[in-house]
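Note that one protein chain is taken out, while the other chains of the complex remain in position.
So, subunit A:
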Amino acid sequence: MTTMMRSTVSVGGPASLGFPRGAARSGTGDDAAIRLEVRNVYKVFSADPKPALSMLRQGASKAEVLEKLNVNVGVLDASFQVRSGEIFVIMGLSGSGKSTMIRLLNRLIEPSSGEILLDGKDLVSMSKAELIQARRRNMGMVFQSFALMPHLSALDNAAFGLEISGASKAERHKAAQQALEQVGLGTYAHRYPREMSGGMQQRVGLARALANDPTILLMDEAFSALDPLIRTEMQDELLRLQREQQRTIVFISHDLDEAMRIGDRIAIMEGGRIVQVGTPYEILSRPADDYVRSFFRNVDASKVLRAGDVARFEASNTVIRLPGELTPALHQLRENHHNFGYVRTQDGRFEGVVSQTTLERELNGPQPRFVNAFLPDVRTVNAATPIHALLGLVADTEWPVPVVDDDHNFLGAISRALMLHTLVRGD
């Protein structure tokens, strides 16, 4: 992970303002295996989908098809790939087709056309028996309204999938108990859904989906019915579970903050179409169209973005520390008109900040040393810090604030100008 991050950073230039969140959060890079692939999937709600499909293929919109043929279009030419181990959020307003989309992925709704490949195997062409096997082995699902069986205890609810697959009682109870413990409900195994709060019920829903150890987790507005405090708690819980054992998660949400918070990548849906797919930072900084832009207008960038997303790395003000070699550093700063320089070791670890003034002072002294040229009271910030927590620090600090990762590698710095630029982006 360390090498990956450093290589991203050292490319330099504006294109690498951020570092991949996936890499930071779950070790998923762009090269991770593709677990789920959706290819040109359409869903029209009609006994005979052909006329509607041909209209859509000729470029008609959802509204036009509804008007002309009185046929509802759920999903329109959707194509995307979900990589192994990532949280892929599909986001859109109600009626955008996102709930239909997730139900197409396990064929709760049959697609009208297109392919859905799970580990390279097409789900759409599977027989009913094969599909049932795929659902039992590979897929777990969490629902907005929890959808627990009211007549079963938390333990039996969590064991539901295994019971359906024919696991023995001892076996399924053991797995279900483990799943309940994973979501922090180990002692509530014998409670019934009606005896639990919404948050607890959804934990059971999550445990039920985890119990048969699926490779793919489908979560349909899983936290939308919970109140905001519990919702954040559940998001943290999901991120924690994801750190422990990486699953591939497709998460539906209408809540942008939620999508930005948990998504490694986000797909934005509008009118049955997938308008843009990208990391939160990519979508925020380069929205594909006005719809996406308007979506993000009210987003508080300072809460969504982290120091690592914003920090700018510039080779020209980054100095590699060679013992006693202060002169080249001073020249580098002078030539590039930088007042401050960021000193790191040869293997990339951050050491301190120097200025032209302190370097000159040292060079004029009897025994020039890098350590003595370091500015006092330099504070570094971790890449994962949300930038709203940095506003004060950046404003009060004379030099751009250095950003480091967990291993104290130097990632770049945030100047006041850069901070302002980030906050007023695009508006």
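Quick notes
In this section, a contact is a pair of C-beta atoms (placed from the backbone, for glycine too) under 8 Å apart; a residue touches a chain by one contact, two chains touch by 3 or more; residues count from 1.
To be clear about the criterion, contacts and distances are computed from a predicted model.
Looking at the choices "Bacillithiol biosynthesis deacetylase BshB2", "Proline/glycine betaine ABC transporter permease", "Xanthine dehydrogenase family protein molybdopterin-binding subunit" or "NADH-quinone oxidoreductase subunit D", the name in the UniProt record of the chain not drawn here is "Proline/glycine betaine ABC transporter permease". In the complete assembly, the contact with the undisplayed chain comes from A:Q144, out of A:S61, A:Q144, A:T215 or A:Q332. Contact with the omitted chain, checked across A:F160, A:F223, A:F296 or A:F370, is made by A:F160. Screening A:L93, A:I132 or A:A389 against the full complex identifies A:I132 as the residue touching the chain left out. Subunit A residues in contact with the hidden partner, per the touch definition given at the top, are 103, 106, 108, 128, 132-133, 135-136, 139-141, 143-145, 147-153, 160-161, 163-165, 187-188, 192-194, 208, 212, 218.
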